[in-house]
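The structure appears below as structure tokens.
One protein chain is absent from this view; the other protein chains keep their places.
Chain IDs A and B follow the sequence of writing; residue 1 opens each chain.
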Amino acid sequence: MTEEIVAIEALQDNAPLKPHRSQGQEIWLQFRQHKGAMMGGGFLLFITLAVLFGSLIWQVDPGKLDIRAKNYHPIYTALWDSEAKTGWNHPLGTDQLGRDGLANMIAGGRTSLAVGWAAMLLSLFLGAMIGVLAGYFKKLDGPLMRLTDLFLSLPILPLLLVAVTLFRQPLRTAFGSPEAGMFVLIVGVIGITSWMHTARIVRGDVLALKEREFVLAARSAGTTSRGIITRHLLPNVISPIVVSATFGLATAIITESSLSFLGVGFPSDFPTWGKMLADAVPRMQEYPERVMLPGVAISLTVLAVNYLGDGLRDALDPRIRGR
Amino acid sequence: MLTYTIRRLVLSVPTLLFIALAIFMLLQLAPGDPMAQVPLTVPPEVKQKMREALGLGAPAHIQFFKWLKQFFIIEPMVFIDWLTNTSAWFSWLPNTDFYTPCGPTVEGDCDLRMLSWQTRSPVMDMVIQRLPQTLWVVGLAYVVAFMIAIPIGIYSAYKQYSVFDQAGTFITMIGFSVPPFFTGPLLIVIFSVYYGWFPSIYDTTHVVNDWDSMVVQIKQMIMPVMVLALQVTAQISRFMRASMLDNLKQDYVRTARAKGLSEMAVVLVHVLRNSMIAVVTVIALAIPGIFGGSIITERVFKVNGIGDALIGALFASDMPMVMTLTFIFAILIVLANIFADVMYGVLDPRIRYD
Partner (left out) sequence: MTVKTLLLGAAAAFVMAPAAMAERGSDGNVSIIYWQAPSILNPYLSGGTKDIEAASLTIEPLARYDATGALTPYIAAEIPTVANGGVSADLTSITWKIKEGLKWSDGSAVTANDAKFTAEYCMHPEGGCAQASFFEGVKSIEAVDDLTLKITFDAPKPNPYGPLVGGQSPVLQAAQFENCMGAKAPECTEANFGPIGTGPFVVDEFKPNDVVSLSANPNYRDASKPAFATFTLKGGGDATGAARAVFETGEMDYAWNLQLAPDVIAKFEEGGKGKAIAGFGPLVERLEMNLTDPSPDLDADTRSTVKAPHPFLSDARVREALSISIDRELLVEVGYGKAGKPTCDLVPSPDNYAAKNDFCMTQDMDRANALLDEAGWTDSDGDGIRDKDGVKMSILYQTSTNAVRQDFQALIKQWWEEIGVEVELRNLDASVFFGGDPGSPDTFQKFYADVEMYANTFNGTDPQQYLAAYKCGGEPKPESQWQGENINRFCDPAYDALIEELGRTGDIAKRGELAIKMNNMLTKDSHTIVGLVHRGRVSGQSNTLGGHVLNVWDSELWDAADWHRIK
């Protein structure tokens, strides 16, 4: 009796099976559908590359004073105002000391983005770690969540101001250069004061996940706690982490610029987008481009990050994916 | 519910004490010198004398306990005396006399109030003086922001991915990403300089007693309120949209529609009410943030509220002032957290604290 068993018609595979796609491909397919996310991601990639490698193409020192060519307007002003002081040697104009606008945009963007990314990654790392530990280990749950509540009760902005005003000098001495000290201080303070929401969300998810069968299975197979966390739990909480990341980056860039406006940010000869914007505000009637350029750069970056976050959330959530 | 609230309040005391200690230690470690603002022409010996007069140099723990006593015992005594003696609402109570001021004529025991190093006057007087400005401007900004944000949030969620939703997202994002120190001067240039409609400087001595002075008050508040509201609108409308989206997918919405209710009733009665539960707690949690967030707006429009006081005190290394203001912020946050949790329980019958 070697008669082949034939499935009833409804169960037969008439069409060829869809080729198997890896998880990465699935995510990418879903992500591609989100036009805003694609554009946001593209812009973010562009701006990151531009600030990283722009100085290789436009090799002007952002700090160099070209006093004879001060107060140049950007080159495009010549389109409607042929009288305007413009020059191809300074395509985005110069400031009141003749510092090149384009070079400053590149250098400033590098700092602003670095502050944003670093602060965001730090807060994500802290939030994810504390959330996972609190959710997974029962003994740590109580103390860690009390700690989270305590941090939630701290007045963040006043404390940030206090810390930045009071500790700029010691840190500057400790790190050798004022920029490095300030960078560590701003990134550190923003990171340390913004991980709590991530931690709460992650803890909640981990609490639910660890009771699921696949974790039980992994444990019965002798997987260590460390293995369960890294291989089974973390991949499953990536979606809430990514979402809380997007606002973090924007907030960090804006916080840095607010500090510059209040005069407690990076040293005055060190450009960042926020500082360029703050410095240009008194001259915004005469030189509107000096506020517009950094302002638009900040807005577009924040916008791009947010759209990217939207798209990533949709792509990473398996319940939405494929619909 | 009451026992829960009381338990939370009692538990918040150690938290607050810990925060006070943390802030105090932070300030102790700081290298600022309150004499740095004094001109170079004042000789160093004189500066040293002035430093001693401020009580600098006492051991840290003594300074801390002195501060605790001043904040938790002496200041409330002053406040109770004020309530029973001069305030409009409670002056019918028998006059109390807890506080013995250290005036020039008093000999013997007296209660030394917390003095600011900049003004040599009680810190709390200044806080009380400045709080109304901040509350008015910031409070109104929130009201305006809610009135704009909630309809936008509802409609964006209802028509998800429509042109309105996309545009709303774009505009609120721009609002979120443009810092107030840019929008503030921009509004001043447009409305104060070019049109001359609104004053660029907030007059804190202005008294509202009739319709005309009310108009002046509205005029001077309109720009700071709008600048602050722009920031808040962006956040709240995003949150409202997300909360509405969650609820629109729920089964009870399908049931309501199946009953034959109008779309209007489904969205504005059923979904909105459930979405508001989450949003109300966000409002409560955001209250302390509004004080901090108004720092820059206060500076741009010279509103001189408590945010501005904090900045000024920081730059002048006025430690008692910084310490007290930061701690007041902390109290506000802790209370708001408790309030949010309690509200959550009140609004949502599924949640019961026991």
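One rule holds for everything that comes next: a contact is a pair of C-beta atoms (placed from the backbone, for glycine too) under 8 Å apart; a residue touches a chain by one contact, two chains touch by 3 or more.
These figures come from a predicted structure and were not determined experimentally.
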item	value
Among B:Gln28, B:Ser87, B:Ser121 or B:Gln160, the residue in touch with the chain that has been omitted	B:Ser121
Given A:Lys85, A:His197, A:Arg219 or A:Arg283, the one touching the chain that is not displayed	A:Arg283
Chain A residues touching the omitted chain (full complex)	63, 65, 67, 71, 96-97, 168-169, 173, 178, 267-269, 279, 281-283, 285-286
Footprint left on chain B by the chain that the document does not show	31-33, 35-47, 49-54, 102-105, 112, 115-116, 118-122, 125-126, 129-130, 185, 188, 192-193, 196, 199-201, 203-205, 299-302, 304, 308-309, 312, 316-317
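In the analysis below, only the chains that are shown with their structure count from here on.
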item	value
Complex contacts: residues of chain A adjacent to chain B	36, 149-150, 152-159, 161-163, 165-167, 169-170, 250, 254, 257-258, 261-262, 274, 277-278, 281-282, 284-285, 291, 295, 298-299, 301-303, 306
Interfacial residue positions of chain B with respect to chain A in the complex	15-16, 18-19, 22-23, 26-27, 29-32, 166, 170, 173-174, 176-179, 181-182, 185-186, 189, 288-289, 292-293, 295-296, 299, 310-311, 314-315, 322, 325-326, 329-330, 332-334, 337
